[in-house]
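One protein chain omitted, others in place.
Here is chain A:
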Amino acid sequence: MTDATLSFEEAMEKYDPVLGFEVHVELNTKTKMFSSAPNVFGDEPNTNVNEVDLGLPGVLPVVNKTAIESSIKIGLALNCKIAETCRFARKNYFYPDTPKNFQTSQYDEPIAYDGYLDIELSDGTVFRVEIERAHMEEDAGKLTHMGGAAGRIQGADYSLVDYNRSGVPLVEIVTKPIEGAGSRAPELAKAYVAAVREIVKNLGVSDARMERGNVRCDANVSLRPHGRERFGIRSETKNVNSLRAVEHAVRYEIQRHAAVLDSGQPVIQETRHWHEDTRSTTSGRPKSDADDYRYFPEPDLVPVVASREWVEELRATLPEPPAARRKRLQADWGYSDLEFRDVVNAGVLDEIEETIAAGASATVARKWWMGEIVGRAKNADVDPGQLGVNPATIVELNRMVEAGKINNKMASEVLDGVLAGEGTPAEIVEARGLAVVSDDGPLLEAIDAALAAQPDVADKIRGGKVQAIGAIVGGVMKATRGQADAGRVRELILERLGVEG
């Protein structure tokens, strides 16, 4: 069944969106939150577990100190207050993804609260997102539904459970309601999740790979008529697990809510499932009395006390925040605002930094990444950094160009060769016979031929109209199949015609 939607523009004319996000971050500690079993992705099912993760009777959880420290670091990086004392709580529910029939989480005493994150949108606008809380909990096991429609719970005959992920430390970051984003809501959604992902990656506390579920987003959307203060009824779209999907899901839900409200119906408070293939959501589960989790303090764990000394020690270890780093890099590299924004939006900041560290100038590094590599990555549908170009290759290619051994056109061809696995740039230049024609003999022949073919242009140049030289240079480049050094060709033409350059 397809839900009705309004166009995004019409939805924006009529309604004001309010957003809210719950982002789950899996920490990359060596062990689980409450057990010493390894926190490793993708191993043989039910082997990265011990009695605690399986919830066997009589076991006692013990808190992972590194996970606490990582959580405090995340709280600090989100400008939160860190609770002097906080506790764990049991969230009770019956579902086979937890063998204990409860998830150990935090309820009324999160470790971090009252923070904010300044989000820079693509045009440079800064939007402040307020953070309600960041609390610690454990991940659940992974269910695979078998039989019926492949992988879907609907019509499944049974489910298989792997508890390897059970007990992996999570930090759940919850925003306050985000008002005032207007038509930029989808963009803000994407930028917010990207910023959280960047922060936890920068802190080194998470691998932050969304495709592996290290960072997962639940997106809340509601609409209200312009000018009304009270929030509308929200939907919560679960597990939107790529940045692009976050943007699309928020956009879709705004359009769907608008159509529901326009029809005079109330929006149903429910979870929604995001479908990447159709770029739409479907109804999940309505809120019901089954959402009574009967939280109570976890009796097997004692309170966590974060002394101010400990918090300050951790604060001192925090790396430079990503936003501050960007400001510094832009100043160091001397890029204009527009150039720098393009670099950031293309996702090649790290790559350019590495290329400069490998010996390229800031201008050269930008030229290669933005001019050559980003486009190829787009065609291949991968991130630029994943394309397989390493900084040393760029430095070597640039050195060859600057030494006049190859021109830019050839360098681009050599890059294709490197990506095709044909060898090093030097080997490819050799194998493909790409060296620039630098022997003046053949060049002069080509120049004479080009001048003879366009005598009127030759006359213009003799008469002082040096800018007309492009036509002759073009003829020479064509005759040499692009293998000549255009600069040298120009010099030789002027020499031939006895004109000062």
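What we mean here is this: a contact is a pair of C-beta atoms (placed from the backbone, for glycine too) under 8 Å apart; a residue touches a chain by one contact, two chains touch by 3 or more; residues count from 1.
By definition in this document, contacts and distances are computed from a predicted model.
Set against the options "Cytochrome B6", "Extracellular solute-binding protein", "Aspartyl/glutamyl-tRNA(Asn/Gln) amidotransferase subunit C" or "Sugar ABC transporter permease", the UniProt name belonging to the omitted chain is "Aspartyl/glutamyl-tRNA(Asn/Gln) amidotransferase subunit C". Contact with the chain that does not appear here is found for just one residue of A:Val25, A:Ala67 or A:Ile461, A:Ala67.
Residues of chain A that touch the chain left out of the display are 29-31, 35-38, 44-51, 54, 56, 62-68, 85, 87, 92-96, 144-145, 147-148, 153-154, 156-163, 238, 271, 273, 284-285, 289-290, 292, 294, 296-299, 301-305.
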